[in-house]
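Yeah, one chain of the complex is gone here, protein chain that is, but the others are all in their spots.
And then chain A:
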């Protein structure tokens, strides 16, 4: 009896702590795999998938700004003034455009306020959109694909090579490294040199 209670005394806290650690890393807490309903039923499957529109057509500041940018309503209307311009799906978009009112999209990828992520440097050094955002072309409603935890960031910052891709495929949803391991490593080394990648791990790299 006393042996059991002693074991319990050790096991219960251990399991509790372990459980807690597992829980905070679980998709439930990191908000992964949780499609978010948006005010307008915008479907990336159609735009990025079927129509093969480059990510940068709408998220045009991704190469020059910390933020990839949420497209302004004008960007929507640049096409939808011509195509589907009477579609009831787009009523809200037209309304917002003509009333000059912003569309309040719901934020999906939300880092804590003390973390400063910069899109331009990652895209500029060969980290593709799909690496962090997943197969956006297969998402009806956008969901967070990666855990976006600090350890996940650091994994790549300590060894960025597996996540590098040639600049011409930076927005590609389907690009994959060569299947042959040696070939993939050779490509990674080449890109690492060519793009002059220096992933930093000092605290102030992200926390300012």
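By definition in this document, a contact is a pair of C-beta atoms (placed from the backbone, for glycine too) under 8 Å apart; a residue touches a chain by one contact, two chains touch by 3 or more; residues count from 1.
Heads up, the rule we're going with is that contacts and distances are computed from a predicted model.
Think of the chain that is not pictured: of "Heterodisulfide reductase, subunit B", "Branched-chain amino acid ABC transporter permease", "4Fe-4S dicluster domain-containing protein" or "Response regulator transcription factor", UniProt labels it "4Fe-4S dicluster domain-containing protein". Contact with the omitted chain, checked across A:28, A:46, A:190 or A:207, is made by A:207.
Residues 31, 61, 63-67, 69-74, 96-97, 100-107, 110, 112-114, 116, 118, 120-121, 124-125, 158, 196, 198, 200-205, 207-208 are the ones on chain A that touch the missing chain.
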